[in-house]
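For reference, the structure I am asking about is given below.
One protein chain is absent from this view; the other protein chains keep their places.
In this document, chain identifiers A, B and C correspond to the written order of the chains, with residue numbering beginning at 1 in each.
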Amino acid sequence: MGEIHRFGIATDSKLLENFDRLIEQKGYSNRSEALRYLIRASLIDVKWEDGEEDVVGTVTLVYNHHDRDLSDKLADHQHVYHNQIISALHVHLDAHNCLEVLVIRGRAWEIKKIADELIGAKGVTHGKLVKTATGKD
Amino acid sequence: MGEIHRFGIATDSKLLENFDRLIEQKGYSNRSEALRYLIRASLIDVKWEDGEEDVVGTVTLVYNHHDRDLSDKLADHQHVYHNQIISALHVHLDAHNCLEVLVIRGRAWEIKKIADELIGAKGVTHGKLVKTATGKD
Amino acid sequence: MGEIHRFGIATDSKLLENFDRLIEQKGYSNRSEALRYLIRASLIDVKWEDGEEDVVGTVTLVYNHHDRDLSDKLADHQHVYHNQIISALHVHLDAHNCLEVLVIRGRAWEIKKIADELIGAKGVTHGKLVKTATGKD
Partner (left out) sequence: MGEIHRFGIATDSKLLENFDRLIEQKGYSNRSEALRYLIRASLIDVKWEDGEEDVVGTVTLVYNHHDRDLSDKLADHQHVYHNQIISALHVHLDAHNCLEVLVIRGRAWEIKKIADELIGAKGVTHGKLVKTATGKD
């Protein structure tokens, strides 16, 4: 994590008042924490734009498990990309529908490609990629 | 704007280093300015979720101007909502296609409704709402 | 799923050509499948706006596991909302950082509230909510 730095920020009182209300509403414990959160989120966007950085993503898939080809295809994909796909969580939504979340680590462009392939697989009814980071900085 | 407040923020040096790089890349003039920008953006999201706040939106529409019904319809809409639609900019993209940007002010739910009607109008090939604020805080 | 309906769609050839290229690139098996996917995605957006519908979300959290308070807090949250939080996946990113994905089911406003509380918890360095659906329609 490195050492801790302190620096000052200047803002007009109206903005600060509104920000304090947001902090309370969102449950942050103080201004520093809320600001660090905003800083990290803006850095993550830039990392993913760049493409070559080591990042983490989660892919949420909803699909019908009666579709045998799909289950096989998803399993195949996960084996092809076993270096990137770290882990998976499977939830039975009802008698027909499943939700699967995969945690993928690698370079941004790689994760996007894997996510596209998974979300585009025949039988997947909805899919979404979350772009996050390794927490290292 | 009210008076200026100063307060301190604590962060580990790695995060700060990365943030300073982002500030340079995005062209902010200093940390205070970049942080104020992030604070404002997070406040705007909350205002729009609330629905009842006085906010500003811009709606970008792309459409084919040969469609007479559409031009009439867009003009009609703008008159019905003349209290909310402040101004419009029209650009001729080529012999067939137009882009129009409307600036709309009102309560969040109202602007969303107007934007939905405009974007859903027959002949509009693409449309998008930008959620912003009045700049007052 | 109900019976299958067929209906026609008319589009100019240029748009269709570009769409066919997108279908290939994204790996959809045919136009029907790609269109069903787009239809579903647009329905999910509306469900979440409404707030009262039964939907599913996944929350991705990155945090530092040395923060004991946080681990306790996250566990507490998950117990308070055990009716909504169906399942959780935990990944160790490195010696310090964890990633956790929670699958949450309930009404849209409820899931948003739970997600806000989790993402806002002190020590969470990044968090994101994916809005998806139960797959029922």
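Simple rule for what comes next: contacts are C-beta pairs under 8 Å (C-beta built on N, C-alpha and C of every residue); 3 or more make two chains touch, one makes a residue touch a chain.
Keep in mind the model is a prediction, meaning the values are calculated, not measured.
Asker: Of the chains you can see, which ones touch the chain that is left out?
Answerer: B, C
Asker: Given that one chain is not shown, which residue among B:Asp12, B:Glu53 or B:Glu117 touches it?
Answerer: Considering the complete complex, B:Glu117 is the one touching the chain left out.
Asker: What does the interface between chain B and the hidden chain look like in terms of residue numbers?
Answerer: 1, 26-29, 33, 36-37, 40-41, 44, 56, 58, 60, 62-64, 86-89, 91, 93-94, 96-99, 101, 103, 105, 116-117, 119-122, 124-126, 128, 130-136
Asker: For chain C, which residues touch the unseen chain?
Answerer: Residues of chain C in touch with the missing chain: 1-16, 18-19, 22, 25, 31-32, 35-36, 38-40, 42-43, 46, 136-137.
Here, only the chains that are shown with their structure count from here on.
Asker: Report the inter-centroid distance (CA atoms only) between chain B and chain C in whole Å.
Answerer: The answer is 25 Å.
Asker: Which chain A residues touch at least two other chains?
Answerer: Expected reply: 1, 36, 40, 136.
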